[in-house]
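Structure incoming, see below.
Only one protein chain is missing from this complex, and each of the others stays in its spot.
So, chain A:
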Amino acid sequence: LASLPSVKMAILKRRRAVGGSPVPRPTASPVSEAELLARSGVRGILREAVLKLLEARPEEPSAFLADYFEKLGQDLAEGAAPHSDHGSYLLGQQRLGRAMWYLRLAHHSQRTAFNNNLSMAYNCLSAGGRKKKPGLNGKSYSEVLRRICREGDLSEDISSVLLKKIQCRDHEAVPFDVFRYGVLTCFVLLEFMSKAEILFRSLDFHEQPDRSLCQAVLGTLEEALVASDISVPASYLEAGSKLGPDCLAVVMDRALLRKDAGVSMTLQEFLQEASALFLHKVKPVL
């Protein structure tokens, strides 16, 4: 007889320890809506989400918010308070996941937002923990780069050339500037590759585009890249004029005239050659 109330007590105690049941108990006086929002902290959560949304200006806001709240939910489930101390007691994989989430939040052309997220990711990765000394090491940095490349479906041979240039050795300490350059370069290369694919499709007016045509267009791009020099502003005009529709039309016409009949180029070859132009300009990390 005495056992029943004690079980009830135990359940009640556990509920209190967990911090309240999901359904709020009816209280004596009815709570106004404003008070409810204030008590639950919803207002702060929503404001944070809207701020992130404004920062990133994504094309599809609802998908962005869904992703945001999903991540927030995961964080709560893992028991880490978001935005409190950048997850100082997160494990390696969780840190990495969190950092990747920050990096994906805004496109790199949203410069302020992207830079903010970069430093959040950097702090998250380099926070000290129980077993980890503070600071970002080359191992986590290279892992972040690898993940960005993998998620962007970058082919293995292109990404390995890129990583060889910008990744660090496992034990090396990575300063923020290097981290920023490495991550940005990965994202920019992914976009470069998607543009190259669209370019290939627009050259492809039969089944497969002509090889000499492809090489002529890429050669023109290479000329422009070599010609443009940041210290000589006029060189950008010159390089830009080379890439105008008129000049490109002439170049393509010339290429078609001396075409080697039937020699075509596959998308893979084209992407490989295009990526080489970009990768050639990547400054290796020393």
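Just so we're on the same page, a contact is a pair of C-beta atoms (placed from the backbone, for glycine too) under 8 Å apart; a residue touches a chain by one contact, two chains touch by 3 or more; residues count from 1.
Just so it is clear, contacts and distances are computed from a predicted model.
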item: Choices "Transcription elongation factor SPT5", "Aldehyde dehydrogenase domain-containing protein", "Nicolin 1, tubulin polyglutamylase complex subunit" or "WD repeat domain 41" - which one is the UniProt name of the chain not shown; value: "Nicolin 1, tubulin polyglutamylase complex subunit"
item: Which residue of A:A56, A:L125, A:L145 or A:L203 touches the chain not shown here; value: A:L203
item: Residue touching the undisplayed chain, where the options are A:L72, A:V161 or A:L248; value: A:L248
item: Absent-chain interface as seen on chain A, which is shown; value: 108, 138, 168, 172-178, 180-181, 184-185, 188-189, 191-192, 195-196, 198-199, 202-205, 209, 213, 217, 220-221, 224-225, 228, 230, 234, 237-241, 243-250, 252-253, 256-257, 274, 277-278, 281-283, 285-286
